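Excluded from the complex is one protein chain; the other protein chains are retained at their positions.
The letters A, B and C name the chains in turn, as written, and every chain counts its residues from 1.
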Amino acid sequence: MDRHTHNRHPHAWFESVVSPLVVTAGLAAMILDTAVEPESALDRPLEIVVIAAAVVLTMEFIIRFWTVPASWLREYHGPWQARVHYLLSPRGAIDAAGALAFPLGLVIAPDHQDAQLFVIVWVLKYLLHSTGLTLLMRVALRARAALFSVMTLFFVVFVGAATLAYVFERNAQPAVFGSVPRAMWWAIVTLTTTGYGDMVPATIWGRLLAGWVMVGGIAVFALWAGIIANAFSEELRRRDFLRTWDFVAHVPFFQNLGAAAIADIVKLLHTRDASKGTVLFRQGQPGDSMYFIVSGEVSVNIATGSTTLGPGEFFGEMALLFGVPRSATVVVSRSSLLLVLDIANFRELAGQRPQLITTIETEAKRRRDANLAI
Amino acid sequence: MDRHTHNRHPHAWFESVVSPLVVTAGLAAMILDTAVEPESALDRPLEIVVIAAAVVLTMEFIIRFWTVPASWLREYHGPWQARVHYLLSPRGAIDAAGALAFPLGLVIAPDHQDAQLFVIVWVLKYLLHSTGLTLLMRVALRARAALFSVMTLFFVVFVGAATLAYVFERNAQPAVFGSVPRAMWWAIVTLTTTGYGDMVPATIWGRLLAGWVMVGGIAVFALWAGIIANAFSEELRRRDFLRTWDFVAHVPFFQNLGAAAIADIVKLLHTRDASKGTVLFRQGQPGDSMYFIVSGEVSVNIATGSTTLGPGEFFGEMALLFGVPRSATVVVSRSSLLLVLDIANFRELAGQRPQLITTIETEAKRRRDANLAI
Amino acid sequence: MDRHTHNRHPHAWFESVVSPLVVTAGLAAMILDTAVEPESALDRPLEIVVIAAAVVLTMEFIIRFWTVPASWLREYHGPWQARVHYLLSPRGAIDAAGALAFPLGLVIAPDHQDAQLFVIVWVLKYLLHSTGLTLLMRVALRARAALFSVMTLFFVVFVGAATLAYVFERNAQPAVFGSVPRAMWWAIVTLTTTGYGDMVPATIWGRLLAGWVMVGGIAVFALWAGIIANAFSEELRRRDFLRTWDFVAHVPFFQNLGAAAIADIVKLLHTRDASKGTVLFRQGQPGDSMYFIVSGEVSVNIATGSTTLGPGEFFGEMALLFGVPRSATVVVSRSSLLLVLDIANFRELAGQRPQLITTIETEAKRRRDANLAI
Partner (left out) sequence: MDRHTHNRHPHAWFESVVSPLVVTAGLAAMILDTAVEPESALDRPLEIVVIAAAVVLTMEFIIRFWTVPASWLREYHGPWQARVHYLLSPRGAIDAAGALAFPLGLVIAPDHQDAQLFVIVWVLKYLLHSTGLTLLMRVALRARAALFSVMTLFFVVFVGAATLAYVFERNAQPAVFGSVPRAMWWAIVTLTTTGYGDMVPATIWGRLLAGWVMVGGIAVFALWAGIIANAFSEELRRRDFLRTWDFVAHVPFFQNLGAAAIADIVKLLHTRDASKGTVLFRQGQPGDSMYFIVSGEVSVNIATGSTTLGPGEFFGEMALLFGVPRSATVVVSRSSLLLVLDIANFRELAGQRPQLITTIETEAKRRRDANLAI
């Protein structure tokens, strides 16, 4: 979930491949089992899949709980403190809930099929694999005050609309709008513009109210969308800035610049992970970006042979400087982390930091003279 | 609601705890009472709860109205002018309406149960506790011209769609689309994409119209969302700027800087209220922000002992300067107001105002030499 | 609609008051007449209202068409050229359509009641009174390429979904999903998340498809909202900039500054129309903005008397400079146009243009010494 809990366990392949497969199989079996007849031939196999998944996930939890990586021991005072910390972390809490779900179900529910339903908590495990969720949580936190205000407004409109609908409709449709709690069901279905159609106002006043409730519901949710969009956009900018900064610090080309220049440049670059074998561009294609290598290695293939570029070097600048098509095909030869400078940002940079472009031009000319231009 | 009416009454605990509880209990009792049979055993107790809540809220209003705080007397020419001002303020109007709701209900409605329905105005009291509502009102005000244009457009589409639907459908479904007012009900249900399904066009022209109405409805509300999102984002920026500015002025560290520098810095800081006992960060955690104390006190706990930092001092800078984990655990020892400088903003600041970072670095080195680094 | 057609006719009161009332009365009568029985006592009076409105609007059109204001004659080569231009403008086209609607209805429709339905075109007249519509049209123009792409994408998804739904559902529900055109009705109702419920897929494949169609529909409309929000926000910024610029040029206080300074300041000010008698602020209130008078006159009332300020003067600066409550009550004595400098923007300005704030401070001190501080 966070940088902190990453790469702690050596069993990375288990975490990223086996565990999601077991969760998916277990959940699918549980869901399908509710749709087959108890006496069906499929019932038994599906139950076995659920039980098997429960056993695997419980063992995963026990192993994770018991084995404390060396790096944790340095950070905490002892193995038990580290274990408690794991239990209280989102990952640990979800692992523990997943391990306890089925046994707890068997204790609470008299029926075996009902006990199985508790494994629905496994669905939370998917959240641990989503790197963007931390981002979403930060967005929610950033916008919590505004979102809370909108929720209050929504609640006031909701309760008010339900009471008025009850007043307007109770005589016309006593069976349907017979109490405020029933009218509340109508109000939430209408405010969210879901509109099941099971409760529809029939009087003129009820319909006028409904019209305003629908429009008001949309306004409230437009407000909501606006708040989230705004918070999300700022949070995303922050994260990109931080991520790129970390990498810029590793490229010698940028290190001699002052902090002010780096802060400017970081906003113009973005990062790209490229696995081995990726073709970054082909000879003859038009080019719209240049690359700086943070780590890894790329192979530059031109007609007369091929060269290798490693960390700290850059390539692809010819297309940006002279508008010519790519003069080489560049393939990633070892999994690389690249900083990409888009043509739009390159031109902005040329305006803000001309000396940087001059350095790139000098290198580009040297390469062209040496028949190495990319 | 606004800064102006805050902290006027000494009975803050009543306002923030008792009053909302009484409102919630009264509203819940009124709502539930519409769902129970008049001869049910629950009917009487629920009515008593509503009446009790009405008595408490009426007394609250009378006390508030009568007792004029000393601070008001300075501002207004006399106690009665202050009382009139209170009655005309949003808070006073809502308090008065809440006090009058039940008596007025008894006068108007012949039935006791119907009289109770008037207490629905109490729901407005929740709005007084929502600090973000002033913000929402400013947003509505800022975007009123654009929102009014969208409403006009919506109205034109709404009336036009209803008339066309009547023309297309009246022969096919005379009972359902028998008049333009009835077709208006269909138009609003369709424009807002609620879609109850009680009125569905059956002819080819009616369905073509309906398709455009649905798409048009979404376009209008997308416009609405865009307008609100835009206004909201600008208003939020303004408020954060103002709030942070007020606090920056209280931190000596920033006071010697010129107005231009402060305007830059204010955009990079955000504020945080921390109540006593809050753990800001723990030793060994990675750090992504530093803190300036506006008011209150924090306790810095390291292996060799603990120190106390007060207003005007800063901490947590080591993690930002050197990328090391937190070297101390910091706990709030007296409720504090903090200015937080995020790592992303710290780096921006390093670019814009290098001398400020130098000052922080000097202090950090001094602390490290004195084994006090945080 | 645009600056160009404003104030051309001297009958401004007719345009802004009588004409909308006549349109509203005529439309309301037409709409209600569809709901009353032909033999009802209300039928005749409603018809008379529609006919009366049609007569007034036809006369309005003829007068507008015939009388060419002097200002037009200067612009066009002759009165007939000006009349043609009027007919081709949005305003003229809507006026002409409104005048022709009822006569045309009588010609086309055999029934008198049906003839009345044609007056629905009067609803377009509301658009002429909405000053924000020009803005919305510019937004649509600015984003037309992107909106067209989204429409294409929407159309492809729509036709594809309808065909697939027909394939999946035709055997299970031959009466409902019996042809692709019928499935298209389902597709549009589902893509826009209206969901009438008259056509619901029953097969497993049909439901899987429906799930993706719903999610896809929301994605398309989210894209739409994003595009419109973006275009709207830029257009609004442009308009505010232009409007404020025009006024800043009339305030002597800003005229001596260079073009660069003015471009900065314009972004920080906003405009406000204040009609005679408006109380801008009262003595003792906290203040969050200062004002520059573009035109009109305000009266400053303090305990010791009152002063008058006219075009080019400013007031309300004390609250911003020293954080004190308003020391006077300011009332608009002649309808005024004001430039408002919010406290947040005042502080930004203090950073960017310190010399400007110094000028304001000097004037504020002079006023305080003269007991005139506001």
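Just so we're on the same page, a residue touches a chain if its C-beta (ideal position, glycine included) is under 8 Å from a C-beta of that chain, and two chains touch if they have at least 3 such contacts.
The shown structure was predicted, so the numbers you read here are calculated from the model rather than taken from an experiment.
Which of C:Ser40, C:Thr152, C:Ser275 or C:Ser306 touches the hidden chain is settled by the complete complex: it is C:Thr152. In the complete assembly, the contact with the undisplayed chain comes from C:Asn230, out of C:Asn230, C:Gln283 or C:Ser299. The omitted chain makes contact with just one of the residues C:Ile51, C:Leu87, C:Met214 or C:Ile302: C:Met214.
Set against the missing chain, the residues C:Met137, C:Ala222 or C:Leu337 yield one that touches it, C:Ala222.
Think of the hidden chain as still there; on subunit B it touches residues 193-197, 225, 229.
Against the chain not displayed here, subunit C makes contact via residues 3-4, 74-76, 145-146, 148-150, 152-153, 155-156, 159-160, 162-164, 166-167, 178-182, 184, 190, 193-197, 200, 207, 210-211, 214-215, 217-219, 221-223, 225-227, 229-230, 238, 241-242, 245, 258-264, 266. Contacts to the hidden chain, counted on subunit A, fall at residues 27, 30-32, 34-35, 117, 120, 123-124, 126-127, 129-133, 135-136, 139, 154, 185, 188-189, 192-198, 221, 224-225, 228-230, 232-233, 236, 284-286, 342-344, 347-348, 350-352, 354, 357.
Methods note: only the chains that are shown with their structure count from here on.
For subunit C, the chain whose average C-alpha position is most distant is A.
For the copy pair subunit B and subunit C, the superposing rotation over Cα atoms measures out at 90 degrees to the nearest 5. By residue number, over half of the contacts seen at A-B repeat in one listed pair from A-C or B-C, namely B-C.
Distance between chain centres (mean CA atoms), subunit B to subunit C: 27 Å. For subunit A, residues touching at least two other chains, in rising order: 193-197, 225-226, 229.
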